[in-house]
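I am attaching a structure below and will ask some questions about it afterwards.
In this view, the complex is presented without one of its protein chains, the others remaining in place.
Chain nomenclature is as follows: A and B, assigned in order of appearance, with residue numbering initiated at 1 for each chain independently.
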Amino acid sequence: MYPRWLWPTFAAPGVIWLILLFLVPFYAVIGVAFGSVDPILGFAVPAWNPANWNTGWVTQVLGELAPGGIYWDVAVRTIEYVVISLAGCALIGYPVAYYIARHAGRTKTLLLILLILPFWISYLMRMLAWVNLLAPDGYVNRFLIWSHVLTSPYGFLDGQSSTVIWALIYGYIPYFILPLYASLDRIDRSYLEAARDLGASPFRAFLHITLPLSKTGLLGGAVLIALPMFGDYYTPNIVSGAPTTSMIGNQIDLYFHGGPQPTIGAAITIILSTFLLILMGYYLWTIHKATKELRSI
Amino acid sequence: MAGGEVKLISLVKKFGEFTAVDGIDLEMPGGEFFSMLGPSGCGKTTTLRMIAGFEQPTEGEILLDGENMAYTPPHRRNVNTVFQSYALFPHMTVWDNVAFGLRRQKTPKHDVRSRVDEALGMVQMDRFAKRKPSQLSGGQQQRVALARALVLKPAVLLLDEPLGALDAKLRKQLQLELKALQQQVGITFIYVTHDQEEALTMSDRIAVMSDGRVEQVAPPQEVYEEPATTFVADFLGVSNLMTATAEGESDGRCLVKVGDFELHAGRGDVATKGETRIVIRPERVRLEPSDATGENFIPGMVERVVYLGNANQVITRLAHGETLQALVQNTGDELHYRQGDPVKVHLPSEALRVLTDTGVAPVDESAAAPVG
Partner (left out) sequence: MSESAVSAPQSKQSFSLWQRVSGWVVNPWGRPRFLVLITWAYMVWAIVPVIIAVQFSFNDGRSRTVWQGFSTQWYWSNPDSIWNNAELRDALVHSLTLAAWDVLIAVPLGVTLALGLARWRSRGSGGANFLMLFPLVTPEIVMGVSLLLLFTQLPPFTHIHTGGLAQVLGHVTFSISYVVVIVRGRMFSIGREYEEAAADLGASPGVALWKVLLPLLMPAIVASAAIVFAISIDDFVISQWLSSGPSTTTVPMEIYDATRAAPTPATNAIATVMVIVTLTSVVAGFLVWRAFTRGQHGAKQSTMRDFAAFDV
C-alpha cells in the first residue's frame, strides 16, 4: 500500500541523530580511554585509530579496581549501596504495588495518581526536601529530640552511609513500583480464585501464584533502577559531603570536574558500562528464557 | 452502471513460506452477489484484500472489466471496501466520513452535498449526519460504512465479513437489507463470510474455499444439494458422511457397499469404483419402522433425539457402526421413535450422493450434534 522506501526514510532522521549523538560519543570515550596523556600539560590525547590504542590506562584502572586497589573500596561500596537500596525498594515497594493492584477498589485512581506524582517531581526537589528535614534543626531531629530518642541533633547529613542508602531508596522507588504495579495488575484475578477454590489459603495463593507471576515485574523494576543507580553521584553529594560515602559515579565525576584527568575518567566509564552491559545482557537472557517457557505452554 | 466483472486468473499469494492463496481462478460477472465462503485461514480474506489492493499477489492477474489491476495501488482502483470493523474515521463526523472519497475525487461542493445526502438516505442514516462514529451502534456504523463506499459508485463492492460483530437478530435483518441494496444498486458485490447460512441466504453464487483453493463455485442450491467434494458437503451443514466402496454403475445409479449393505446412490459420480464417500442431507433421511423393507433400507437403533423446536434431530447408529443424523420436521404429531428404539433408516437413492474425494474423514455424529 505504501512504497517500500517510505518507512525507512521516515526513520532515517531519528536514526542518524541517535547514531551521531548517542553511538559516536561512545567512540569518543573509547578513544580517550585508550589514548594517552600529554606528559607536560597533562591533557588527554585521544587515539582514534584502533591501531594506536594504548590499553595502559584501562589496565591500570582495572588493576586499581581489584582488592587492595585505590578504587576497590568505592566499587564495593557502590555495589553494597545498590544491593541494599534494591532490597529496600522491594520490601517497601512490593506491598504498596500489591495493594494498589489487587485491593484498592474505589481509591485506586487516587492512589495511582499519588504513585505517579513523585515521577514528575524533580529528583533534586525531592532530595532538597530531605536535606531540609535532616538538617540539625530540621523536623526529623526536632521530632527525635522531642520524643526523647536523641538528646542532641544527629548529623544525618554528615557523611552517613545509611542516609545515602535511604536517599537512594527514596529517590528511585517510584521507578521501581510502577513496573511492578503494572505486572501485578496484569495477573488475572481468576487464577487466584481458582487456587482458592482448589483449597489454597490466601497466603499460599499469593506464594505459589502471585509471587511467581510477578517475578518479571520485580526483575524489570530492579534492572530499571539498578542501572542508573550504579552511575549515581549526585545523591551522595547532596545528602552527604564526605568521600567515605562516595560511589563509583563520584569517582568519575572527580576525574572530569576536579582537576581533570579525562583519560582515567573515561577508562572507569568504560569499565562501568561494560559491567552494566553484562548485567543488562543477563536480564535480557532471563526474560528471553521466561518468554520461551510461557510460549511452550 | 455497466461492467463490474471481476476475473481472478491463477492468483497466488505467499507470505514467506506460507501459501495463503494457492492458485485461484474465479469469474464474477457484473451485477452478481458473489460470496466467498470458508473457514478461517482458507484464504478468502486474503483474496479480497488482493482485489482491494492492500496485498500484492505473488503471481496471477486480477482483471476488472478486462484490465489487469493487480499492480495498481488501492487508491486508484474503482473498487471500494466495507471493512469488518467498519473503519469509520473517528475524528470525522458521519457526513465527513461519507464525503471523504468524493472530496478526494475533487467533486464540486454542491455535488458532494447532494450525493452524500442521497447515500445517507439510502441507508437510512440521514438523521445521524452530524454525529461522530463513536456515538453510533454497530449496526448504524455498518450502514455508514456502506454509504461511504457506495457513494463513490464503484464498479465492485467488497465486503469483508461485515456482519460478524453484530448480534444474530440484527445480522438477519441486515442480510436482507444488503441483498435488497445490491439488487437496487445493481453493482457486483463480493462478500466474504465463514457463516454458511449467510452465504446461502444472500448469494447468487458461492465459492467455497479451503486451504487457499476453491473447492466449488455454484449457486447456493447446487452447493448445498450437489456438493462437489467432501469438504463442501461437510462445511455446508450436516452431511452424514459415510465410508463406502463403490462398484460401478448399474442402470444409472452407483452401487455402493456400506458395511454389509448394498445401496444405490443416484447422485454424483455414479460410474466410479473403489473407496468413496457417500453423503445425504439429514432432512432427506426417512425413518421407517424396524420391520419395513425396501431399497436402501438399513437397520439401526435410535441413539439420541435432540429437540430443536421446529424439528427433531434423530441420531441413529446403523448396523455397521457409523452414525447418521436425520432431521424430522415437527408436524405436531408425536415422534414415533424414542431413544433405544430399533428403526430402519431409508436413504432414498435420489438424495444419496457419491463423492470420489476422500478428503474429509467421517466424524462420529453422535459425539457432537451440530445444529447444521
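Here, a contact is a pair of C-beta atoms (placed from the backbone, for glycine too) under 8 Å apart; a residue touches a chain by one contact, two chains touch by 3 or more.
Computed from a predicted model, the values in this text were never measured in an experiment.
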Of A:V37, A:L65, A:L168 or A:A205, the one touching the omitted chain in the full complex: A:A205
Chain A, residues in touch with the chain not shown (by the definition above): 1-3, 6-15, 17-19, 21-29, 31-32, 44, 46, 48, 92, 95-96, 98-100, 102-103, 111-112, 114-133, 135, 137-139, 170, 173-174, 178-179, 181-182, 189, 192-193, 196-197, 201-203, 205, 223-224, 227-228, 230-234, 237-238, 241, 249, 252-253, 256, 262, 265-266, 269, 272-273, 276, 280
Interface with the unshown chain - residue positions in chain B: 52-54, 73-76, 79-81, 83, 85, 87-91, 100-101, 104-105, 132, 134-135, 148-149, 152
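The definition used in the following text is that only the chains that are shown with their structure count from here on.
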Centroid spacing, where centroids are CA-atom means, of chain A and chain B in whole angstrom: 59
Chain A partner contacts - residues on chain B that touch it in the complex: 53-54, 73-74
Parts of chain A lying in touch with chain B, wherever the complex brings them together: 1
